[in-house]
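My questions will all concern the structure given below.
Only a single protein chain was left out; the remaining protein chains are all shown in position.
Chain IDs A and B follow the sequence of writing; residue 1 opens each chain.
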Amino acid sequence: MTPSKTQSSKTGSRAQSAPIQKTVLDDVGIRRALMRIAHEILERCEDLDRLYLVAIPNGGVPLARILGANLKQIAGVDVVIGVLDTTLYRDDLKTSQERPLLRDTEMPSAVDDRFVVLVDDVVKTGRTIRAAMDALMDFGRPRIVQVVGLVDRGHRELPIKLDYVGKNVPTEPNELVRLRGDRGGLEGALEVVVTDATEQGVAP
Amino acid sequence: MTKIVIRGGRVLDPACDRDETADVLIEAGRITAVGPSLDAADAEVVDATGCWVAPGFVDLHTHLREPGQEYKEDIGSGGRSAVAGGFTSIACMANTDPVNDDPAMTDFIIDRAEQSSPARVYPIAAATKGLKGEVMTEMSALKEAGAVAFSDDGKTIMDAAVMRHVLEYSKLVECPVITHAEDRRLVANGVVNEGPVSTRLGLPANPSLAEDVMVVRDLMLAEMVGARLHIAHVSSKGAVAAIREARERGVCVTAEVTPHHLSLTDEAALGYDTNTKVAPPLRSAADVLACREGLADGTIDAIATDHAPHAMHEKDLEFTVAPPGLLGFETAFAVVMDLVRRSELSPLELMRRMSTNPARIIDRPGGSLAVGEPADVVILDPEQRWVYDPVKGYSKSQNSPWAGQEMQGRVLATFVAGEPVYNVETGVLTGGVLS
Partner (left out) sequence: MIGTDLLGIEDLERDSIERILHTAERMQEVGTRVVKKVPTLRGRTVVNLFFEPSTRTRASFEIAGKRLSADVVNFSPGSSSIKKAESILDTARTLDAMDPDVVVVRHGVAGVPKRIADVLAAPVINAGDGAHEHPTQALLDMFTVKQKKGRIDGLTIAIVGDILHSRVARSNIYGFTKMGAEVRIAAPPPMIPAAVETLGVKAFTSLREALDGADVVMALRIQNERLSGTYLPSVREYSATFGIDRKTLRYAKDDAIVMHPGPVNRGVELAHDLTDHRPGVILDQVRNGVAIRMAVLYLISGRPDRSAE
């Protein structure tokens, strides 16, 4: 989703304006937040052998890796990291024409009796987390499930709470909030960017 | 009977080599005068300005399905569809149920035609009993009953000895033997022309060789025997070449081609529409070109529709199971006008192949606007564009590959024996009483 050149619908005659983008969390901020969250996880998880970080692709993947590295650094543990694509569990597939591209799923360990911590980059409606929990339940019976959201932008549509939050960012519902890397995709220095969707003429 | 004068049309009379603007006067069912500004005070005037006036078309090859399969067509509905297409005389094939291989059957057909068909109907009787290709029919009695030719059309006489004897015997009655030339064994269960299209479609293929082989066989038999052979629905390049070469040698052969073999290629079957399934099959562009050239240079004498109605529930089946055949009457003129539009044939020469030549082949009146001839006349608008809807047509069936297409060239009015039987505005006018 690269920002496209737009015409402003409000003011009429602005030629080729770039959409307004705002970085709400830069690479330094992200790393600081994830270090704090790693400490929080250690506080709340009594049995580190049971800890299982499960990243929700694509954004959750680099974040889970960083968290894993942090946990290794602080407590010396090699935490198992899995990747769980939720696309096939989406609640909008019945009503939607879309068939989104599937992402990789790799769950190196069973989830039975584990302390699972789901990792996602941006949480809004809570539907992705709901889908991730359904998927997780098909893999087994975790002892506990908690959720890390790097950015909580509000506008829940389901009763989903986050256990660990990087930053609360109040947004308008039609704004786009994304994690991206400066070398394209999720490569390089990470940042979280908010884009004003009306500038694009596109709904998020 | 009315006196009618058709005024101001372009009169195309191949029998008299006439192509000029003139009036045509019809009285008591015959042509009584043709010329500019005729004096016809008490005649009903038909204004044909800007139109062609030609002898009514004569179709050598039609299937009227009566007796036995009246649900798809009968002599009445076939006759109505014919006049709506400008055909004033039609010859019907014998593959009815029961087969027309007996004088009583021939009589029946003629009777039914008199009662119900606005077009003249000439029965073609079977060449062998039951179309089995074994025992020849009583040609003398059949000719006496009104048969104009003999044919096992629908099937081919596979036994060369039987075909030889049929040709020899036909000399007695001086009628043409019409051959549907396809070697049944080479055809096997083929349903589309063998070539890149059949390979893509994954359907059993029918090679043009099957036609070439049988055409050559029949030509050689006809040459040896000295009989009159007529080749039905020529479709392949090889067949056209063989016929041309045989004529040059003096073989007494005539040939016909259908409008669909002059215009559609096997690619028409690419959507598996069974309304493109026909025997012989639609062939390659090279074959279509050869047929058009053959028609233009006189190798092929006549255009014949092979009007073959089939019910919707029959065509609504798998491609290999659906019966082959297409409707022909009401689209013929528009389709073959393409040859005139592309300057492959002059209007006069087209009319010769639509009426004069076919009439001569079956030795019946037609194809002429000479004074004294029966007033079988058609008025045509070569330019008019219209959309063909077989549901609104006169046939009981609707199996046409041109359904829903825009056509150019329309029959405006048809007269049989001086009676108006069809008019584009009011439709078919009589149930068919020819006196």
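Keep this in mind: a contact is a pair of C-beta atoms (placed from the backbone, for glycine too) under 8 Å apart; a residue touches a chain by one contact, two chains touch by 3 or more.
Given the structure is predicted, the values throughout are model-derived calculations rather than measurements.
When the full complex is taken into account, the listed residue touching the unshown chain is A:Leu93, out of A:Val24, A:Leu48, A:Val80 or A:Leu93. Only one of A:Glu46, A:Asp78 or A:Asp138 touches the chain withheld from this view, namely A:Asp138. Mapped onto chain B, the interface with the missing chain covers residues 194-196, 198-203, 205, 207, 271-272, 313, 316-321. Although one chain is not displayed, chain A still touches it through residues 85, 88-90, 93-99, 101-106, 110, 134-135, 138-140.
Going forward, only the chains that are shown with their structure count from here on.
Our note on geometry: chain A versus chain B, Cα centroid distance of 75 Å, whole angstroms.
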